[in-house]
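Every protein chain of the complex appears in place save one, which is left out.
After this line comes subunit A, so read on.
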Amino acid sequence: MAASSRRNPPPLPGAENQDPLSEMADEDSDEGEDIFVGNSNPVAEAFQPDTANGEEPADLFSEAETSTAANSYITNSKSNGVHSDNENDLFAEVSVELSMENPSTTAKSSGAEFTPSLTLSATQPESMEQLEEEKDEDSFDMEVAVTNPEKIGDGMNAYMAYKVSTRTTLPMFRNRTFSVWRRFSDFLGLYEKLSVKHSLNGCIIPPPPEKSVVGMTKVKVGKDDSSSADFVERRRAALERYLQRVVCHPSLLQDPDVREFLERDELPRAVGTHTLSGAGFLKMINRASDAVSKMTIKISDSDAWFDNKLQEVESEELQLRKLHAVVDSLVNHRKELCGNTAVFAKSMAMLGNSEDNTALSRALSQLAEVEDKMETLHQEQAASDFFILAELLADYIRLLGAVRGCFEQRMKTWQRWQEAQSTLQKKREVEAKLLWANKPDKLQQAKEEITEWEGKVTQYERDFDRISVTVRKEFLRFEKEKSNDFKSQIVKYLESLLQSQQRVICTLF
């Protein structure tokens, strides 16, 4: 199968002198896609040998190629001798560091590329708690945060600048901790660049938060109320999550643009990110034509896996949209409840004032106070509903869109292959005709064309196989990440509900 055949055993650390960066720039580079550096969890889980512990669902590891590939890595890594026995995840952690800081590896070399990942993948299966510990550990390897939104400038030219801080032990960065200032269009620009480079490979590129003309205008104009503050906070959190997803992605992290984004002090202004720019229009047109072509492609896929997964993705997206709408409604009703409770509290206070029986008057005033406190609680609950739950859903709705895009890419590649095949067929017919008509000079040209197209067919077929593998791999990684994300966020939400109930009880007492 194409997958394993093109996976050569990784070169020994230090011996590697090819610059993977340049390779990554070239879309046909194989290595670019296999790189997992330091971001343990999603990677490790996707590539763990299928001695899965009871918690891991079996279907994640049903892909034979994937595990054999992983296994081949493991055997090679063991021969590297960089790490000790990986029975214990403690050691795994240690060996991660060792290989990271292995002096013989050049900063961006394959040592960094391959060994740490192999170490992690060679780790014996851990229980979910240990995996979660590792996840905490990987923030030890690479952590990004988006903080301190600041308004720069005034009037319609004003913009919000955000501080992007990175803390990392990865050797490919110049420092351990550093921060830069970025604005929203920079984030969009990053997405554009990554999109251009990687989406054709079938990578799932995390989409950035949406533009909002209304929201930003309010901020620009200087409306200093809670809705602007909310908007800025929401955007900050969304940008942070976006960046965290990007650095979590093994291939994307290697991209020099990402590095530049995190490190470089001044970034050139990203063009083409304005809603009404020329590039924006072009994108819209492209999307429209894509939609049309999408409708006509139907891959007769011998591998039903892709069809099934696409269907799953589509139905899940539908459900998530529904859920998001309901959560939105809940947020609104809670806000309404909050307002109504405040108003009611005041009313009760008034009633208490006019009540001439002192005991009752006091009781009513107390009730008014209680209701007031309830109002605060309701408000916080609404905020938590929103920030934890609604945003999570919105993120995943966008991500699922990106996943679908991925699948579409694969379909396009297939189509290109098929078209090449039919062109080749036509060329062959032309050749046959010429042979029959006996025109030797044209024949030579026909033969050349046939060779050319034969080459293309082979290449496109290889492309298709490659993208299929990448898409599959990406999808599995995505599923895992999504699963963890949902679980942790929902737990966080329930915990906030819990806290809020406890506070209600305290108030009532």
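As a convention for this text, contacts are C-beta pairs under 8 Å (C-beta built on N, C-alpha and C of every residue); 3 or more make two chains touch, one makes a residue touch a chain; residues count from 1.
Heads up, the rule we're going with is that contacts and distances are computed from a predicted model.
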item: Name of the absent chain as recorded in UniProt (options "AP-2 complex subunit alpha", "Geranylgeranyl diphosphate reductase, chloroplastic", "NADH dehydrogenase [ubiquinone] 1 beta subcomplex subunit 9" or "Sorting nexin 6"); value: "Sorting nexin 6"
item: Sole residue of A:T341, A:S384 or A:S468 that reaches the chain not shown, by the stated touch rule; value: A:T341
item: Absent-chain interface as seen on subunit A, which is shown; value: 55, 57, 59, 128, 132, 312, 315-316, 319-320, 322-323, 326-327, 329-330, 333-334, 336-337, 340-341, 343-344, 347-348, 350-351, 354-357, 359-360, 363-364, 367, 482-483, 486-488, 490-491, 494-495, 497-498, 501-502, 504-505, 508-509
